[in-house]
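A single structure is presented below for examination.
Apart from one protein chain that is not included, each protein chain of the complex appears where it belongs.
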Amino acid sequence: QTPVKIGFMAELSGPQAALGQDMLDAFMLVVEQNGGKLGDVPVNVLRRDSQLKPEVANQIADELIEKEKVPIVAGITFSNIMMAVSKKLTSAGVIVVGGNAGPAPLAGPQCAANLFVVSKQNDQFAEAMGKYATDKGYKRIIAMTPNYQAGKDYVAGFKRVYKTPLADEIYTPLSQLDFSAELSRIAADKPDAVYAFYPGGLGVAFVRAYQQAGLTSKIPLLTVSTADGTTLPALKDSALGVMSASAWGPDLPNPANQKFVADFEAKYKRTPSEYAAQSYDAALLIDSALRKTRGGTDKAVLQTALKAADFKSVRGNFSFGANNFPVQDFYVFEVAKDAKGNANLKTVSKQLTAHKDAYVGDCPMK
Amino acid sequence: MIWSLFFSQLLNGVQLGMLLFLLSAGLTLVFGIMNFINLAHGSFYMLGAYFAAAALARTDSFLLAGLAGIGGAMLLAFAIERLALRRLYTRDHLDQVLATLGLIMFFNETVRMVWGAQPVFTAQPAWLNGSLQLGDFSYPAYRLMIIVAGLLVAAGIHLLIHRTRVGMLVRASSTHPDTVAALGVNARLLNTLLFAVGAGLAALAGWLVGPIVSVQSGMGDNVLILALVVIVIGGIGSIRGAFYAALLVGLVDTMGRAYMPQITRQFFERSVADAAGPALASMLIYLFMALILAVKPAGLFPVRR
Amino acid sequence: MTALLRIEGLQAGYGASRVLHGIDLTVGDGRIVTLLGKNGMGKTTTLKSVMGLVPKQAGSVQFAGRDTTRMAAFETARLGLGWVPEGRQVFPTLTVQENLLATAANRHGAAQPFTLQRVYDFFPRLAERAGNLGNQLSGGEQQMLAIGRALMTNPRLLILDEATEGLAPLVRAEIWRVLGALRATGMAMLVVDKNLGALMELADQHVVLEKGRIVWQGDSAALQADRATVQGHLGI
Amino acid sequence: MSTPLLQVQGLVKRFGGLTATDRLELSLAAGETHALIGPNGAGKTTVMGQLTGELLPDAGRVLYDGQDITRWPVPQRALAGIARSYQITQLLHGFSVLENVMLVVQARSGHSFGAWTPVHRQRALTAPALQALAQAGLAERAHDDVMALAHGEHRQLELAMALAMQPRLLLLDEPLAGMSQGESARMVDLLQGLKGRYTMLLVEHDMQAVFSLADRVSVLVYGRAIACGTPAEVQADPAVRSAYLGDDHG
Partner (left out) sequence: MFPESLSWRSPRALLACTIFLLMLLVPLFAQWAGSSFYLGFATRIVVFAIAASGLNLVLGYGGMVSLGHALYVGLGAYVVGIAAFHGLTNGWAQLAIALALAAGVAAVTGLVSLRTRGIGFIMITLAFGQMFYFLAVSLKQYGGDDGLPLDTRSQLAPLPTLDGKVTLYYLALAVLFAVMLLVWRAVHSRFGMVLRGFHANGRRMLAAGHPRLRYQLTAYVLSALVCTLAGVLQGNLTAFASPSYLSWQASGELILIVVLGGMGTVMGPLVGAVVLLVLEEALSGWTQHWMAILGPLILLVALVSRRGIWGVVTQWEKRA
């Protein structure tokens, strides 16, 4: 039986490399555990580094479509890469199984039958944190994110749930790794809390700067995708007390998750991140679908198989909404010492249950 | 309150300026004296950071790490100058650009091979954790240390250039290399050493920023552009120029990031301002440079020839 | 009398173009030899290739018994050649004092080496300008500085290229006086100049170049006798 | 006598410390050949530079054909008929001898952004260029690369380029410098031929040539004219003898 080709496009170099690497590792974990197979059919995973450059991603897409003729493309860490390639891939009949990026347009008007996002819609973590901030009754909150689409989505999502107008919104260039100026502004402004989104390497620089500026103790830091498995190993105790909203945490008490965390730590000697978890689920999803189709890659059949989402998610309850974006629960975690004395995410509370994203209505698919 | 904020922003600007100065000093020396465009200067910054990070992981000593970072970069620079770059001194600037671009690629990729794609993180020494209370605002001790280091190096270079034999020779050979040689001084060796020192300064900067930003492949590229901006504004070959220009650029950039958004909000409605503000802030130093060059094409402190 | 500098069959030039077509000359210890010739005849080129500033295409150069043919400029200089280049070439961004100190040395343990003080004694004007930058000096002062700078390296052979060019008569006289005094201290010199009169008093031996070849040589007496031909060569 | 073609009034130029041109007064009648002599560094080339506009004087005026051109830009002066040959030859390397001259001709023949027809097919450019080369005795080297020329030929080319501008005022900075006797003899004859047809300001260290060519001679020392007169007068002037010619000169 000829192996099924799966294109895996992720950011494997530069400041954001950690995310892509986690996604790749988790994905490969599943493949290797099944002896190089998914759904009992051998798969050939073509890993590609988009370098976080749209035009590079574009060329990779061309290559995967025309040269490699892959039926499935997985991975895709960042929204801007997703936006640059999703249309090209889907209209070429390739099935996209997004492992992280879930930009609003693709959940709404531009949704496609062969575009699946296993992770979440970008706004959803933010919505969870917005709910938490509301419950806490914070009055003055400053939002701070990198100046790119995902950053803006995360602020939008937060504001959708947290109704009080934000005290301020700070957008920093994506390449900026020094936040002294902005943090001084915050220190002087003294808000009730700071809401921030800085993925990967940015997150390390940011949280550390926040702690060095002596703010962690004074002003609660509410984050999404900032203090997680990719950054905690580097942040260590400097992240203690940071709040983080997500659909997944290492201590979620479902068996699939306990197996995942154990296997991942065993193989890679580090705690997995939510990116790893999502990508792990993506692999499981593809596994389930291919098992249904017996390795058949006929688009229509495979789509229905995927849509069924017939697999045990490490995030517990999981199903696809009309727009092929997940319907799932969301939690808020706090960075605290775990049993081994390492700084790690500890569940604080479940904020949203079986939560749909805000754009499913705009999606023509029903 | 407004003032204490302004003050700490000022400090932030100075601190960025000092880093830029450390970077530009070497660049401007090499460029001004050997008339050599070394785009790979940013690579030595990166290598310094990596070497330091590696050493820190082994020794846990911040200072030893610095020693390793600077020393390693200098040795490497020495070798490369001997093997390849010195052949390019008398050549067209574009050949130099081509060659050093090649070096950048090589170094960026090699560190990726050795240390992996993920950023390497280095912690700041415990004795510099926490922040100092200055009046009614506090400032991270580590950043203060960077400022101090920058000032010390500036003073050191100034003394070296203006008070010592070597400095005299360096200045002399910047205008009349042949005459210097004909008077019994090995100008070539002088060049090699100068090149190494330049690299060392870049590495020093790399070592110092390690704990603030994440150490990663390609971290030198954008910084290099900033350094070029600085030396052009300051006047190529002028250490003094580099110092003031670095401070200016640091302040302009920081102040822009700090106040541009509010300023833009005065003029545009919120959503437009939130988009325009950061962009304008990032544009600011380039606007600044364009203005200065348009008025003083030779920079603020042109070196007399 | 031993030969301090011996040049044999020296050929040199710039890139493809050859300027010198076989120069032979010798400078004895403590002797003074002049190079004469019109513009562009190769005087400077001769001096430069002796210094190692212009590549030698053929021939050999020995200084103080050492073969300097392949040496780099700074190595040659360290053997004890004092270089006073054409067009002064003082360091514009250094003060007078720094100009003198930057390359100062006493590599051959001269009995009473040149010090700042001694140079200032020779050129009182420089003492007055000690704090000025090189490019703030008048032409004459720059020339004095260039000579003083060379003296500070305590050379055994002083090489002067057009040391009196463009100098007001008084300054010129000053320089000739200094060179006379140096001669008294037994300093050997290789001098390029246009000022025949002064040279004839100063020098022991004269060499006339034309298009990179030696067309006449002899001592001052011979020059006096043969003046017409020489002047012809010099295009006067 | 008609108004002079060129008048220099109280010209001053300083470089940092030294005064390269010091309250210089100078005047050239149309058709005159005027020699400017003086020790190296006296400021002769600097004067030339101020006449062509490459250097701007710190004080004083330059009158050309009655107009004050002190602040005119270089090209404007060139087109007005002031041509210069350089002491340190300024040639266009990487071009052929002919192309060097053609570029000069082109400037005179009005600006054109013609970006299609190759210049070599434009007789309007080649013809005058070849003529100028012939005049300077370089016709047979027309198609060689300038690098291939000997030092003296470089000087001839310098002159050819100056002539190709069809100037009224010709500024020659040491046209004989570094020329062998044969070459300089030829150059002197050539200049003799031009004498009278152009107004010439000649800077030269070769006294024979100067005294045979010049109608009048000005002597520059430290940027100041210490004497001005016929060759005979100047040769006799004791100040000049001591300052430049030297007492032993005869």
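Every chain is named by a letter (A, B, C and D) in the order it is written, and numbering of its residues begins at 1.
Operating definition for what follows: a residue touches a chain if its C-beta (ideal position, glycine included) is under 8 Å from a C-beta of that chain, and two chains touch if they have at least 3 such contacts.
On a predicted model such as this, the values are computed, not experimentally measured, just so you know.
A.B. asks: With touch as defined up top, name the shown chains that contact the chain not shown.
C.D. replies: A, B, D
A.B. asks: If the hidden chain were put back, which of A:Glu11, A:Asp25 or A:Asp49 would touch it?
C.D. replies: A:Asp49
A.B. asks: Among B:Asn108, B:Thr122, B:Ser173 or B:Ser238, which one touches the chain that has been omitted from the display?
C.D. replies: B:Asn108
A.B. asks: For the chain left out of this view, which of B:Leu98, B:Leu132 or B:Leu189 touches it?
C.D. replies: From the options B:Leu98, B:Leu132 or B:Leu189, the contact with the absent chain belongs to B:Leu98.
A.B. asks: Please pick, from D:Ala78, D:Leu159, D:Leu176 or D:Met200, the residue that touches the omitted chain in the full complex.
C.D. replies: Candidates D:Ala78, D:Leu159, D:Leu176 or D:Met200; residue touching the omitted chain: D:Ala78.
A.B. asks: List the residues of chain B that touch the chain left out of this view.
C.D. replies: These residues of chain B touch the chain that is not shown: 31, 37, 84, 87-88, 91-99, 101-110, 112-113, 221, 225, 228-229, 232, 236, 271, 275-276, 278-280, 282-283, 286-287, 289-290, 293-294, 297-299.
A.B. asks: List the chain A residues touching the unshown chain?
C.D. replies: Counting only chain A, the missing chain is touched by 49, 53-55, 58-59, 62-63, 65-67, 79-80, 83-84, 87-88, 103, 147-149, 152, 173-174.
A.B. asks: Write the list of chain D residues that the hidden chain touches.
C.D. replies: Residue positions of chain D that touch the missing chain: 52, 54, 73-76, 78-79, 83-84, 86, 90-95, 99, 102-104, 106-108, 111-120, 122, 125, 161, 165.
The rule we apply is simple: only the chains that are shown with their structure count from here on.
A.B. asks: If you average the Cα atoms of chain A and of chain C to get two centres, how far apart are those centres in Å?
C.D. replies: 78
A.B. asks: Centre to centre, by mean C-alpha position, how many angstrom separate chain B and chain C?
C.D. replies: 44
A.B. asks: List, in ascending order, every residue of chain D touching at least 2 other chains.
C.D. replies: 16
A.B. asks: Could you pull out the residues of chain A that touch at least 2 other chains?
C.D. replies: In chain A, nothing touches at least two other chains.
A.B. asks: What residues of chain B sit close enough to touch chain A in their complex?
C.D. replies: Interface residues on the chain B side: 1-2, 4-5, 8-9, 12-13, 15-16, 112, 116-119, 121, 124, 129-131, 137-138, 140, 142-143, 211-214, 216-218, 222, 254-255, 257-258, 261, 274, 277-279, 282.
A.B. asks: Inside the complex, what are the residues of chain C that reach chain B?
C.D. replies: Touching chain B: residues 51, 53, 72-74, 77-78, 83, 85, 89, 91-94, 98-99, 101-103, 105, 107, 133, 135, 149-150, 153 of chain C.
A.B. asks: How about chain A: which of its residues touch chain B in the complex?
C.D. replies: Residues in contact with chain B: 12-15, 17-18, 21, 147, 169-173, 175-178, 180-182, 184-185, 187-188, 200-201, 204-205, 208-209, 212-214, 234.
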